[in-house]
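Can you keep this structure in mind? I'll have questions shortly.
The complex is shown incomplete by one protein chain, all other protein chains being positioned as in the whole.
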Amino acid sequence: MSPVTRILSTLALVVALMGSMLTVIETPIMTLGLFALPVLLVGVLLSILVLAPYRTGLLSGARACAALTGVSLLMAVALLGTVSTYPGAASHGFWAYVLVAWAMAWLSVEELSGLMPQSPLGQRLVALAIPLSFGVWLLILWQLAVVGFGVPRVLLPAPSEIWLRLLSSPQILWEDFRQTFLKAVLIGYALGCGSGFLVAILVDRVPFLRRGLLPIGNLVSALPIIGVAPIMVMWFGFDWPSKAAVVVIMTFFPMLVNTVTGLAAADRIQHDLMHTYAANYRQTLLKMRLPMAMPFIFNALKINSTLALIGAIVAEFFGTPIVGMGFRISTEVGRMNVDMVWASIAVAALAGSLFYGLVTLIERVVTFWHPSVRG
Amino acid sequence: MTEAGTFQTPSRSPFAGLMSGTAGPVIVVVAAIIAIWYLAAVLLNTPFQRDIYQRGGIENPPLAQLVADTLSQPRPVLPAPHQVAEEIWKTTAEKSITSKRSLVYHSGVTLSSTLLGFIIGTGLGIALAIGVVHSRVLDKSLMPWIISSQTIPILAIAPMIIVVLNAIGITGLLPKAMISTYLSFFPVTVGMVKGLRAPEAIQLDLMKTYSSSTAQTLWKLRLPSAMPYLFASMKVGVAASLVGAIVGELPTGAVAGLGARLLAGSYYGQTVQIWSALIVAAVLAAGLVSLIGLTERVVLQRMGMAR
Partner (left out) sequence: MQPQPADSAARSVIDIAKLSLTFETGDGPVHALSDIDLNIGAGEFVSFIGPSGCGKTTLLRVIADLEAPTGGTISVNGMSPHEARLARAYGYVFQAAALYPWRTIAENIALPLEIMGHSREDREERVRRNMELVDLDGFERKYPWQLSGGMQQRASIARALSFDPDLLLMDEPFGALDEIVRDHLNEQLLKLWAKTDKTVVFVTHSIPEAVFLSTKIVVLCPRPGRIYDIIDNPLPRDRGLDIRETAEFLKVAHRVREGLRAGHSYDD
């Protein structure tokens, strides 16, 4: 048991025991203790039953992990149920049990990451379950905090409300997604990365250009290029081409710089080797320098996947037809329709993550040999 | 046996030194960019200029006049470099720095939130990286989310964050700085995780043979080896910070800052103003990045790690 585990489990156990003396729900007309809330009571009793043997070391490993996960989720359900019945009325006892549930979730993750499954499938599942549980608990705590404290909806809507919005307006969200992601982002990304790559290959052939362009490319990569958005909107109009143009400019330079750097990554011995074979330019490029540059190129592809989305959305702040994720966000903020804003953000985040994940997946296949990938 | 022997050293032209470094090529490329800019300005501004001529009843003006006119429109499609330079000169040197029309004032506003956000972001990034490297739970649960946090187009939430923070009474520098923080913590975290893991197994084993504590290993091995990574990611971070500050200024109603100048410029079609704000932002970014580059050089040299 690590010190963190020991402290956390002790704390959770003590709080679970003491919590019964605190009020859980307090409204102007009534106060409820733990014993008035049967489901939560069961959850708390179970948590004590799990935490006590866990703290003393009687319960450990996979069984502890399963028990902790199960009971923490049960408590989460009980807490969510309680708070949605009495929104904005959570009291000290309630937050004490939130702490207990969260601590148990942390401990379960601690146990989970200590498990060493033999099969690769098991390992993959564990590697997936840990961040997943982190995400789920983030949502649970968000929901509990918003409903429990009665946070005004304009400030921060609860995840449940965002979810309802996602379900109720798929048509609008899909239209926005198509306008921003499928048109501006993908087209701009392909053009920007493609041209950056080709220019890099050309520049690499002319040492003079390489020496002149590399410092400038490096500089430009660090500039707030997003600022060209208003200019692009003036030049290419309100529709998606102006957004794609912003994306092209934003993705071009990272690709240029990374590819040129990558093409120079081969060391002297590697060059000498190809030289001793009297290999020509094309052979050296295809067989040595491009494979060598792949980690750099994928670095640019990954950076660009997030830049592209940001560029397209922010460019829409400077003018769009009445569709698009950036348009939706900026107009709905004005109308105080915060759940719609968050629904758009959720779609953007999901699209961005999937896009990034896809690029990473291809990277793992292509650069399997690189020390950072092979383990 | 063939005569393959008598080799000569290549003759050296007086420009060889200048052109073999980076300074020469960079100057040439910059000159080329400016030339292309002028050409593009003439081409892009010509249609509007022709409209003006038509309205004024001027038929077939001489080419020299056309060129001169396209380069001096008040609201050109693409302002010429000298117009932008003139505007920058007027709004920096010729205005008192407290004036709302001074670009120095606006740059100062943007710079202060950039720096605040960058410092918080770097601190947060280093702390997170240390946590991730030392805690298995953090590594496995947090790291995937840190990475996917960047796929959330944070700039899209910038208006949200400003509105939310204003609503709970946080105004001024901090909301913008928080966007900068969010944008700059990520490269620092990722770079530092890589850097803190950079020491090879034998180096870590060496520390183990001294039975050094985790803190000692961190302080004496991991942090020094992470320094090159830290500076590399700080360069990315400070640039991101500036972008964050600029975009953070968009929803505050265009009061002050370079972002506000951009927005105001785009409202009123003041292209010269947009371009001069852009150029100043670029100079700011370049200055910040090279400042870190300079620090990097000095620190790494002191540590004997300069390459």
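Labels for the chains are A and B, by order of writing; each one numbers its residues from 1.
The rule we apply is simple: a residue touches a chain if its C-beta (ideal position, glycine included) is under 8 Å from a C-beta of that chain, and two chains touch if they have at least 3 such contacts.
Not measured: the values here are computed from a predicted model.
S.K.: Out of A:I29, A:M116 or A:A278, which residue would touch the omitted chain in the full complex?
M.R.: With A:I29, A:M116 or A:A278 as choices, the missing chain is touched by A:A278.
S.K.: Can you say which of A:Q270, A:T331 or A:T360 touches the chain missing from this structure?
M.R.: A:Q270
S.K.: Quickly run down the residues of subunit A that touch the omitted chain.
M.R.: 269-270, 272-279, 283, 287-288, 291, 294, 367-371, 374
By definition in this document, only the chains that are shown with their structure count from here on.
S.K.: Return the distance between the CA-based centres of subunit A and subunit B, expressed in whole Å.
M.R.: Whole-Å distance between the two chain centres: 24.
S.K.: Under the definition above, what is the set of subunit A residues touching subunit B in their complex?
M.R.: That would be residues 4, 106, 109-110, 113-114, 127, 130-131, 133-135, 138, 154-156, 208-209, 211-216, 219, 221-224, 226-228, 230-231, 233-235, 305-306, 309-310, 313-314, 317-319, 325-326, 329-330, 333, 338, 341-342, 344-345, 348-349, 352-353, 355-356 of subunit A.
S.K.: List the residues on subunit B that touch subunit A in their complex, please.
M.R.: Residue list for subunit B touching subunit A: 19, 21-22, 24-30, 33, 77, 135-137, 140-145, 147-148, 150-157, 159-160, 163-164, 167-168, 235-236, 239, 242-243, 246-247, 250-251, 258, 262-263, 265-266, 269, 271, 274-275, 277-278, 281-282, 285-286, 289.
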